[in-house]
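Of the protein chains in this complex, all but one are displayed in their positions.
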Amino acid sequence: MIRVQAEDFDIGKEVEALLGGRTDIGAVVTFTGRVRDHAGGERIAEMVLEHYPGMTEAELARVEEEARARWPLQASLVIHRFGRLRPGENIVLVVTAAEHRGDAFAAAEFLMDYLKTSAPFWKKETTGEGAARWVEARESDDAARARWEGERK
Amino acid sequence: MIRVQAEDFDIGKEVEALLGGRTDIGAVVTFTGRVRDHAGGERIAEMVLEHYPGMTEAELARVEEEARARWPLQASLVIHRFGRLRPGENIVLVVTAAEHRGDAFAAAEFLMDYLKTSAPFWKKETTGEGAARWVEARESDDAARARWEGERK
Amino acid sequence: MTVKLLYFAWVREATGVGEEEVTLPPEVTTVGELMAWLKSRGAGYESAFARAPVIRAAIDRAHARPETPIAGAREIAFFPPVTGG
Partner (left out) sequence: MTVKLLYFAWVREATGVGEEEVTLPPEVTTVGELMAWLKSRGAGYESAFARAPVIRAAIDRAHARPETPIAGAREIAFFPPVTGG
């Protein structure tokens, strides 16, 4: 399941809504990305997340489908926020559920590595001094994604 | 932080209690282990988790300390339940928080692999037919632990 | 050929436009050719597409490459490398 929203989310409530009442699940992994109060040694006052409505949902759904083709997931969820966010706020939530923990961990990491490099979101940070700047893409994110390419089934 | 308890836990509330108000954290990973309604093709009606009070807390604290020596964690939490549990109920919660997601994911997997093979808990399952049996240790858990031994810092 | 163009993040800020309809000359057949053509549309476009090698594109909401043909496209978007998550 995929959601793109301005509102915050609660990890516990999302897991409960996704899995509540199910008795076949052995392992649940969640990943939450949060806004940090510093970047490259500078204080960050706030961040605006721009996205491409329509393509965002399509890309997230495609990434989720790819994860479910690779691992035997019993349930999955991706929520990504957009708009104005302050340090300490949630940005993204990924939930994966499987019978065994190895599958749930791998699928959650895969979902994060793929959405980081393919979902059309752009972060603009405002520093403590009031300067606004677009966040640059990180080579480490490309490297994180690349490690999954070789083992494609 | 370590807790051994009979009571259930709420993932969202635990994360909030651990990290609420902090603005320096970029990545939060949670792992939740749950009781499954089947094992080896048989239906499981319930499970009793026995443990070794005193040693359990000591082992979990030792495993957490080891994880914090290996990865730059900003916070961590392990909760393990004991007593009578039914399918769908939570067994264990691991939370790791770090600036970057790779560290949070690795530390959470490490904590699970280590506690699975060193924390003194024993599961006794009751099948749908009323037969009770002790769960056997899995070789796959020893293998999961072994992969961390080579890369010890 | 008439197509809707979208711009995001600093590409949008440089062109000064979020969305527009344009009629393309027939010699513009790929994403790369479209970027070169856009560059000639004014100072904002020129400054945005001066960085063409790092600009990414999507055709009808799917990632595309400079060599991807644009024939039949209804919506083409240009944006920096993504930084979500």
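Note that the chains take the letters A, B and C in the order they are written out, and that residue 1 is the start of every chain.
In this section, a residue touches a chain if its C-beta (ideal position, glycine included) is under 8 Å from a C-beta of that chain, and two chains touch if they have at least 3 such contacts.
Predicted model only: the values in this text are computed from it and were never measured.
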Shown chains touched by the chain that is not drawn here: B
I'm checking contacts with the chain that's been left out. Which of B:38, B:100 or B:123 qualifies? B:123
Can you list where subunit B touches the absent chain? 33, 49-52, 54-55, 58-59, 80, 91-92, 112, 115-124, 134-138, 141
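Note that in this section only the chains that are shown with their structure count from here on.
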If chain centres are mean C-alpha positions, then the most distant from subunit C is chain B
Where the centre of all protein Cα atoms falls, which chain's Cα centre is nearest to that point? A
Rounded to the nearest Å, the gap separating the Cα centres of subunit A and subunit B is 23
Rounded to the nearest Å, the gap between Cα centres of subunit A and subunit C is 26
Between subunit B and subunit C, the Cα-mean centres are separated in Å by 49
